[in-house]
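To start, the structure under review is shown below, and the notes come after it.
For this view, one protein chain was removed and the others were kept in their places.
Right after this comes chain A.
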Amino acid sequence: MARLLSRRAALLGGAALGGTVLAAAAAGTGYLAFVDMDGPDPHIDGDRAVLNAFVALHEDGRVVIQAPRTEMGQGIHTGLAMLVAEELDIPFDGRIRVEHPVEQLPVYANAGAPLRTRPEAMRGPLMWAASRALSVLPLMNTAGSTSTMGLWVPMRRAGAAARHMLVAAAAARLGVPAGALTTAEGFVRHPATGRSIAYGALARDATAFAPPPDPALRPASAWRLIGRSQPRLDLPAKVRGEPVFGADVVLPGLLHAAIRQAPVFGAAVARLRNAAAVRARPGILDLAVIDGRGVAVVATSWWAAETAAAQLDIAWTETAADRASSATLAAALQAALGDERAHEHLREGAVEAAFGPGAAPLVKASYTVPFVAHACMEPMNATVLIREDGTAEAWCSSQSPLTMRWGVNRGAGWAGVEPASVACHVTMTGGAFGRRGELDVVAQAAFLAARHRGRPVKLMWSREEDIGRGVFRSHAAARLRAALGPDGLPAAYDALVAAQAVQQSAASRTLPFGQGGSPVGDRFTVEGLEKAYYAFPARRVRSRHVPSHLPVGVWRSNGYSFNTFFTESFIDECALAAGQDPLAYRRALLRASPRHRAVLDRVAAMAGWGRPMAPGRGRGIALEAAYESVVAQVAEVTVAADGEVRVDHVFCAADVGTVVNPDAVAAQMEGGILFGATTAMMSALTLDAGAVVESNFHDFPLQRLANAPGVTVEILPSGLPPGGAGEPGVVPVAAAIANAIHAATGRRLRALPLAVTETIGTRRTRSLLPGHAA
């Protein structure tokens, strides 16, 4: 596609950069600079009139919206299209088509995620420069529940700018001032004469007009779409079974590949004992050791490749981790908790004094969670084509076209090929949960593609490779302490968590250069420990990095997924020690946090908190603020005489700021709760002789219809800008369930998973409290 860089985009690389920084600094905030319209100047591309980086129109009125985030089930393509349609003033109907852009433009970057801030909160020249650097890469990724937060303003501005240009084109054609025109339903109207022109008929002309520098946005009172549930644009294709996923990519001449990777991370291929026999199987075209650590089989069909790979007899090198087991890893965590050389993230007030001799009554508790897998429904896969001329193309259900590009370069480099260019096609993903920001499978596919120049190669991991050879959420353990004041509330709170640092592990695998920095003080490790909204007069948060040979990565809600289990279980333990009701106790702690208290009160009302329950049943509550949102949940459980525990229902109240597509937010809360409930009740990876034992859904089970809780969600109205929705729903549910089990049985469970999973027949399971398993 031909593209003209806009003047502002050109400034990025030029000498004018310094001047732009100064101008942004002088303006006091860099906000407008962050959401400007860097990208193509308006132009005609085939039968599309491209008005800006996000909006193109066809003459027949179809509108193509570039949504630079991955659709992984969260409905982001629909939400982003709603923002454009709101300002463009078009109906939300079949005329809209959403694409993930292939070009990686600065304007598509997601600088907010690593900088941990909303675009509108970015202030000052340093933040501006950091954001600019990330944009030039550009860092495009779908992570950290940031998509709506980050694009909430740019997508609307793109729609408003396009509308402005269409109005300008109509004004010129009709010979009237633009101010005399209005728009509605995809038409520009001239009320004085009753004339109207469809957008499609104006689209080509509109490319001749300059985009306005700062188009005005509609006030909330004038919104037609934002805040009103719209049907997901991607669902008709998905219920028809259309091939929208990376695993479904089919190209002329496509080759298929399967892989076997080292059971022990860090081990290399020592010897391939039966290479000749495997090569001789029907349909096998190639056998290759990838990066020393895996063996791939290339064939004319994936079935042929996978069955051949299953026959591979590979000897792996010995490693220092060959004797690691769940027990040794757990011991390392516990040792780290006993070691006082922790990294201090936060200290407020006189924490140590509060725990000194003769101090107030203390509550102390230790908690643990195991390693877990992402288990995305669509197994890891990537398709790469490297042509004879060195140009490369990749198709992947990826959370980041940037890491895709790096992956292609890395994998091709293993084969001694340096791609001249890489075009990245981000497909829809069959679940992602953080797993698909990794570049591993793309690099492997690129290596194979470099050996088969001119033929696209699709590599797909088996489910067994996915569960046991992938990237995991770290295990973690925490020691929490509170000194209770005369009112029974914590006068001091002290949290220490031990886990394997995420950022350094992920960065060391992904970044093209360097080792990813220091693992000490990892920000993901302490997410959910601070509890800033609770009025603790003194608090301290510390962490210890505990290395292991396993690769750990981001996993839907990261540190919150364990720390909120720890902290919200602990708050219940404090309430119990103080002889207070868990809801009333939290309300007292939220005296200076009205937003959080409103969410908590709402969920308590939804669940009928305080209403008596039958024997064997219990109710538990938990709260967290995460990703600029606040979520509270009440879980109801039933524990039978034989120890079977069922999560019957989860009530959820959420304040996620301004809501774009309410039903999609509700769906994310539902999905987050079920993801979190499965994890809380049954998910664990165990390690033996350095390798993950679990391999598929029979031993890494997930809840099914029969044991999934019912869910009721309410989204509270809010005037704040949008917060995250994809991850917060996961966060409180484990603690809510643990607290409910305590209410039902008096047993305090401090380790996940909360239950032992018993298989019924071949596929079904039930959950038994520890100590009840047969």
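By our rule, a contact is a pair of C-beta atoms (placed from the backbone, for glycine too) under 8 Å apart; a residue touches a chain by one contact, two chains touch by 3 or more; residues count from 1.
We take it that contacts and distances are computed from a predicted model.
Asker: Match the chain absent from this complex view to the correct UniProt protein name in "Signal recognition particle receptor subunit beta, a GTPase", "Cell division topological specificity factor", "ABC transporter permease" or "(2Fe-2S)-binding protein".
Answerer: Record says "(2Fe-2S)-binding protein".
Asker: Give the residue, chosen from A:Gly241, A:Gly416, A:Gly719 or A:Gly771, that touches the chain omitted from the document.
Answerer: Considering the complete complex, A:Gly241 is the one touching the chain left out.
Asker: One chain is left out of this view; which of A:Leu511, A:Met613 or A:Leu702 touches it in the full complex?
Answerer: Residue touching the absent chain, from the options given: A:Leu702.
Asker: For the chain left out of this view, which of A:Ala184, A:Ala335, A:Met377 or A:Ala592 touches it?
Answerer: Spelled out, the listed residue whose C-beta touches the missing chain is A:Met377.
Asker: If the hidden chain were put back, which residues of chain A would touch it?
Answerer: Here the touching residues of chain A are 72-75, 231-232, 234-236, 238-245, 247-248, 250, 301-303, 306, 375-379, 428-433, 460, 462-463, 663-664, 667, 670-675, 678, 696-698, 702-706, 708, 710-711, 762-764.
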